[in-house]
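Some notes on the structure that comes next.
All protein chains of the complex are present and in place, except for one that has been dropped.
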Amino acid sequence: MTEFLFGGALAVLLTVALGLVRILRGPGDADRMMAAQLLGTGGIAVLLLLGAAVGDPAVVDVALTLALLAAFASIAFVKGAAK
Amino acid sequence: MAFAFDLALVLLTVAVAAWTIALRDGFAAVVAFVVYGALLALAWVRLGAIDVALTEAAIGAGLTGALLIGAAAAVRRATRTALPEQRPDLGTRTLAAVLCAAVAGSIAAGVLLLPEPAPSLAADAARHLDATGLGNPVTAVLIAYRATDTLLEKVVLVLAIAGVWSFAPDGVWGGRPGPAPAASQPGALLLLARVLPPVGVVVGAYVLWAGADHPGGAFQGGTILAAMVLLVVMAGLADVPRIGSRALRAMVLAGPMVFLAVGFAGVVIADAFLAYPVPYAKPIILAIEIVLTLSIAATLALLLAGPPERDAAPARPGQ
Amino acid sequence: MSALADAFTVVAIALGVVFFLAGSVGLLRFPDALTRLHALTKADNLGLGLVVLGLAAQAGSVLGALKLLAVWVLVLVAGATVARLIARAAHEPERGA
Partner (left out) sequence: MSTATLFGLCGAVLIGVGLYGLIVHPQPLRKIVAFNVLGGGVFLVFGVIARRGAGAGFGGDPVPQALIITGLVVAFAATALAAALVVQLARRTGTVSIAEDAGARESPP
């Protein structure tokens, strides 16, 4: 099961990396924010999978923190881009 | 499979780092930097440093990202002329690349040649853990063994605040940071600013409390609280307090002051500066941490808010 | 019991990965900002949801499983709001940047 969880984490990381090409291409600020949003959600999924793989429940707290702060950073982006 | 994951993570991190440098658009570079911070948080989990992963997720990705995007937006508004592309010529860039490759190469060599067995203070940290009453060795290092570092770090934060405030024009000294909140905000933002902070305050308090025995602590909890306060401010539900406010300044100073008070009390009650009497070590540490969390939250939020720009308090006679 | 839970986990996480892949491909291939946003929000909310469900079956305690679900709910609430704000930003004309 540990191997499968690492494999799942790797698969999510690679798909998210694919989406990150939007940061390079843009064209608008909104597109770049979407890529960051995708990485936020993907990063949380990878964290949860890693936490289960290594058997450390504290990793869930990291995911919780990332969820809160990613939302905060996204809103700062929207406010910054809109001004 | 674990190694394949690590390799992919390392390659992706390096690629995103290169983007933050290579991208022409400054806004895109900042977005890439937030992604970089989130990837580093994953790397910290892989290195078994969950405490650091928490801090990186909160400060490295979230708060620094919001800070830089705010600065980029302010610069964009203030800049009258379009930025000319004025990178150094090819010769200079090649020279810089060679220099940086040499630096990276020597550090890589240093990593490969690290001594075996690795020196470690883990055994010492474990031996004295019981005396602190804590279960998390990282918190023990931060608040007990190396408490002077943490005290000085709080002083650095206060100095940074003083530095940022000193950029205020004379006319608005003591006023409120940032532009006045807009009258109407999008409904979705208002909703989130009402729903998220209660959850965030609970998570922040939980992270602080968990920090005694599990990964977590004052910095991570304080950062989460700061982000929630700023969210409320961004949605226009509350205004930033005047920086002239005594309550606000007391809150910023509370962290280092409590630390100093405990430190000097240690000289009298225990036997050294910042020494805790062993039977009361845990309650003292928890008390310091709670004050630190609130103080860090206020300081980080004010650092993000920037220098005062408006709304100075009217001068009162006799002052 | 354990084999059944394991099978559920494998299926749910594999499906979750498929949704993440769909979201990424949509983000890359769809023609404009709003359709890309549509692909992103549908896919990553479901992707994370399936991963969370799969992992919840492995969690040792009910509390652990509830915490995982809490992360998902948090992402759903924040994600929906941010998506709406991004959509507004995408609609406004480009400023002289």
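All chains are identified by letter, namely A, B and C, in their written order; residue positions are counted from 1 within each chain.
The criterion applied here is as follows: contacts are C-beta pairs under 8 Å (C-beta built on N, C-alpha and C of every residue); 3 or more make two chains touch, one makes a residue touch a chain.
What you are looking at is a predicted structure, and each value in this text was computed from that prediction instead of being measured.
Chemist: Name every shown chain in contact with the chain that has been left out of the document.
Modeler: The chain that is not shown is in contact with B.
Chemist: Kindly state which of the options B:Ala101, B:Val202 or B:Ala238 is in contact with the chain not pictured.
Modeler: The single option touching the absent chain is B:Ala101.
Chemist: Spell out, residue by residue, where the missing chain touches chain B.
Modeler: Residues 2-3, 6-7, 10, 13-14, 17-18, 20-21, 26, 29-30, 33, 36-37, 40, 43-44, 46-49, 51-52, 55-56, 59-60, 63-64, 67-68, 70-72, 74-75, 78-81, 83-84, 86-88, 92-93, 96-97, 99-101, 103-105, 107-108, 110-112, 114, 118-123, 125-127, 137-138, 140-142, 145-146, 149-150, 153, 156-157, 159-160, 163-164, 167, 217, 219, 296, 300, 303-304, 306-307 of chain B touch the chain that is not shown.
As a working rule, only the chains that are shown with their structure count from here on.
Chemist: Select, from B-C and A-C, the pair of chains that is joined by more C-beta pairs in contact.
Modeler: A-C
Chemist: How many angstrom lie between the CA centroids of chain A and chain B, rounded to a whole number?
Modeler: A distance of 20 Å separates the two centres.
Chemist: Let me have the rounded angstrom distance from the C-alpha centre of chain B over to the C-alpha centre of chain C, please.
Modeler: Roughly 27 Å, centre to centre.
Chemist: Nearest whole angstrom, what separates the Cα centre of chain A from the Cα centre of chain C?
Modeler: Result: the chain centres lie 10 Å from each other.
Chemist: Scan chain B for residues touching two or more other chains and write them down.
Modeler: 25, 27, 189, 192, 196, 199
Chemist: Can you pull out the residues of chain C that are in contact with at least two other chains?
Modeler: Residues 74, 78, 81-82, 85, 88, 97 of chain C each touch two or more of the other chains.
Chemist: Considering the complex alone, what residue numbers of chain A touch chain B?
Modeler: For this pair, the touching residues of chain A are 3, 6-7, 9-10, 13-14, 17, 20, 23-24, 26, 29, 32-33, 35-36, 39-40, 43, 46-47, 50-51, 53-54, 56, 58-59, 61-62, 64-66, 68-73, 75-77, 79-81, 83.
Chemist: Would you tell me which residues of chain C are touching chain A in their complex?
Modeler: Interface residues on the chain C side: 6, 9-10, 13-14, 16-17, 20-21, 23-25, 27-28, 33, 36-37, 40, 44-45, 47-48, 51-52, 55, 58, 64, 67-68, 70-71, 74-75, 78-79, 81-83, 85-90, 92, 94, 97.
Chemist: Over in the complex, which chain B residues touch chain C? Could you list them?
Modeler: Per the stated touch rule, the residues are 25, 27, 76, 82, 186, 188-189, 191-192, 195-196, 199.
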